[in-house]
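Only a single protein chain was left out; the remaining protein chains are all shown in position.
Each chain carries a letter (A, B and C) given by its place in the written order, and its residues are counted from 1.
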Amino acid sequence: MLGYVIRRLVLAVFVLWGVATAVFAIVRLVPADPALLIAGSDASPEQLATLREKMGLDESIIVQYGKFLGGAMTGDFGDSFQQRVPAMDLIAQVLPNTALLAVLACALALVLSFPLGLLASLRVNGLVDRIVTTGSLFTQALPNFWIGVVLLLVFSRKLKWLPSVGLDSPKNLILPTIVLALPFVSVLTRMIRNGLLEVMGEGYIQTARAKGLLERTVIFPHAIRNAAIPVVTIVGLQFGTLLGGAAVTETVFTFPGIGRLLVLSLQGRDYNVAQACVLVIAAVFVLINLVVDLTYGFLDPRVRLAK
Amino acid sequence: MPEAKSAPLLRVAHLKVAYPIRSSLLQRQISANVAVSDVTFDINPGETVGLVGESGSGKSTVARAVIGLVKPDDGVIEFEGRNITGYSRKQFKSVRREMQMVFQDPYASLNPRLTVRDLIAEGWRVHRDIVPRDRWTAEAKKLMDRVGLNPDYSDRYPHQFSGGQRQRIGIARALALRPKVIICDEPVSALDVSVQAQVLNLLDDLQEELGLAYLFISHDLSVIEHLCDRVLVLHHGHVVEQGNAREIFERPRHEYTKALLAAVPVVRPWLDQADEGRHPTGEPAA
Amino acid sequence: MTKTQPGTAPSASPTDAPLLSVQDLTVEFSTAAGVARALRNVSFDVRAGETLAVLGESGCGKSTIAQSIMALLPKPAGSIVGGKILYGGRDLAAERIPAVRELCGTEIAMIFQDPLSSLNPVFRVGAQLAEPFRRRLGMGRREAWAKSLELLKRVGIPDAETRIRDYPHQFSGGQRQRIMIAMALALKPKLLIADEPTTALDVTIQKQVLSLLADLQAETGMAMILISHDLGVVADVATRAAIMYAGRIVETGAVRDMYDHPAHPYTKGLLESIPSQTSIGGRLKPIVGSPPNLLDLPSGCAFNPRCPFATDLCREQVPALRTPTTWPAGHEAACHLSEEVLTHA
Partner (left out) sequence: MTATAPAPAPAVNATMRHARRARRGVTVRIVVPLVVIGLIVVGAIVVPLVYHYDPLHADLLARLKPPGTVTSDGGTAILGTDQIGSDLFAQIMAGARVSLLVGVATLVISGVVGLALGLLAGHFGGWLDAALMRIADVQLAFPSILLAILVASVLGQGVGNIIIVLSISNWVVFARVARSQVLGLKNREYVEAARALGAGNWHLMFRTLLPGCMAPVIVVATTQFAQVILTEASLSFLGVGVPLGTPSLGSTIYNGTQYLSTAWWISTLPGIVLVILMLAFGILGDALRDKFDPRLRSA
């Protein structure tokens, strides 16, 4: 188990380094001049020169890269060009909001999908199964920005039940949570349904039945525990999609989160902030998947006890 | 029966194969799991040598090493006097024409996306000079007929055949290269008893007709006893006993061989109680 | 199912009522390619303490018998479409699944071919062993654990005190099957169904597992149904056997009677196709052809296309199980030409 943990940790660090390098490369190595990108095409040569110096662009690319990595490790991504404050401060303001949103969406998805997936798997082609299968197809087909817009129109503009923008009251969380959770629910439900169906055909389920256990006991814990193992991995991976989806959803609802900060900073060419946003989101994602991998090892003794 | 004077077709001396154990952290090799060590035997033209052992005895590893699917760590493999141990993949290609293999699982060993004709012709695609392309269909049909399959079914896919028929396809594929020796890795253990006998008879007929040599691997002692001239008994990667098949089955010397023979269920145990000579397969020669 | 004649039930002496009596059991599976008739009019009895073997090749339906008795038929594909499974005055074929499961474990238990996939990989063997005690008898954790340990020792797992905390993948194949046996026998069932219990094991391990089963049977007096494809294993373990082909019992009787004087051409063919001392160096006598497709059985006797004795009658009429006058009671074969088969050397 220790070897497994160490291996996962090393991998996580490596991935973060890779992400940082990729971000650096994307912003610095594209043919365009970052200073020009930031200052805009109408800037004077003097302005550009000052900016280059300020950004350290006059130094060699290796030095720039070293400084960038060093800064990234200490959470120093430079100042925002627009607001003249450290990029990390801006992120610190909005990160908790996104975290709250993501956790709520995740929780909602888990709470909905486990019973739905279970019910669907109990009677294949039954009523619940058909509803779940069709429903999940629909939710996956709906672009989340579009649902967001429609929900806003219906519940805040027409019915005036819920506030539309910002984050002034807990009520502001309701619509974004639903929009973020929807695709997640459909993926998870199908995953649980198919996982359970597969597990129910395994030999140990026959054994459990042959022992005369009630069907309830056959499912809890025998089937569920085994079906949950791949689901845990998917939850981790889907969390990334969820964080990505936050950029769109937060924009639709004008929600003060890291996704919207990223979009705004890109629109304002505030690359220091944009870099920081991407790296922070990637770090969160890597961290969550690290936890997921360790949970996986805990759930499956074959992984934990492998020599 | 082999001619005793001629040079061996295949000579294996002190064969050792180990599978690396890698550290989970850096995937560096930290030690090795010795699958077989110090295995030595010859196969003469037209002869059948049996490798018998339980799971984990390394008998399949020997087969895979001989045909070049795994690299031996030590020892020498000679084919018709040529040392093929260190052959590169390209060099090995010429050996593969002479040496073919029939696999255990008639379901997994045939590419499900190829027709029987294409399965048999696959070897001709690799070795261009055996059969010209325009003769493939005709030759494939001939081979199907030879192994007891209806040549009209040459356009069918493996899943349309039963287990025994698929094993016949596998044999036809091996024969297509016109080899001198065929390595049979548990060729009948996935088959039902009644069908197993058909395949064993087919192998027997082909040997007689084409002068093939077999390296026959099985866990089933009665099959080995039926078919083999000489036998090697493998246990945990070591040869515990080898020699003339009849002798080993009638007078096993090693404790493991004795235990193995004693463990085989006897079809008609009641005959044994009357008769003194206990045979693994029941039915003493009465 | 109108044109087939029901097989006659084996004669039972009135004083000795069978523990389990299967009568005219017929089971169908629906598959994408059509309906497979897995079992047709299968009848047999098992008496307390005896071992009945069900012998047959892959796809003959022998495992379906076990699944039918234990209500383990895959749903919704498989269903019992006719016949009775009588146990303790109840017809299990007619009862609802939960009612049958009540009997599973306490009255009838089962072990399977592949001991690795039959054990749940994510639970300790101790927990799996304790389950019958805890869930069925309502024992406390500690008591159930002690009972499990006792069982583990009984089936010969060395160092049971520590190994009880291990997971299935940490055991060898033979040990896993021992654990399965311990689990099946936990609640002292009256009947054990062993479905190819040693097929996945090496011969030396097979011998140990079979002798363990024999010991346990002598100890508890339970009856056993052994499902196997191995003529040797059947001769070793059982006194009586039913030989199956394409979903029907084609011959049944004392193992020794049948092996020495097979009355069905299939039994005869099976016995002759095994390599034996007399066949060394020579040719075997296989049964020609392949087993039939259960979706499209030949008319008449299902064995007729492979049978050297077959006549027009065999191609038209399904033979019923019968005991001709010269045979010992209880030895029956489903063949129109049994007399000829018997006299044919």
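Just so we're on the same page, a residue touches a chain if its C-beta (ideal position, glycine included) is under 8 Å from a C-beta of that chain, and two chains touch if they have at least 3 such contacts.
None of the values given here were measured: they were computed from a predicted structure.
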item	value
Residue in contact with the excluded chain [from C:P76, C:G221 or C:G281]	C:P76
For chain A, the residues touching the chain missing from this view	11, 14-16, 18-19, 22-23, 26-27, 30, 32, 37, 124-125, 133, 137-138, 140-146, 149-150, 153, 157, 194, 197-198, 201, 237, 240-241, 243-245, 247-248, 251, 262-263, 266-267, 274, 278, 281-282, 285-286, 289
Touching residues (missing chain, whole complex) on chain B	27, 67, 69, 89, 92-93, 96-97, 100-101, 103-105, 108-113, 122-123, 125-127, 148-150, 153, 156, 160-162, 165, 170, 173, 177
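By our rule, only the chains that are shown with their structure count from here on.
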item	value
Junction residues of chain C - those touching two or more other chains	none
In the complex, chain A residues that touch chain C	201-204, 206-215, 217, 221-222, 225-226, 229, 299-302, 305
Chain C-facing residues of chain B, complex	54-55, 162-165, 192-198, 200-201, 204, 219, 221-223, 225-227, 246, 259-260, 262-270, 279, 281-285
Residue ranges of chain C touching chain A (in the complex, touch as defined)	70-72, 74, 98, 101-106, 109-110, 112, 114, 116-123, 131-132, 135-136, 167, 169-170, 180, 183-184
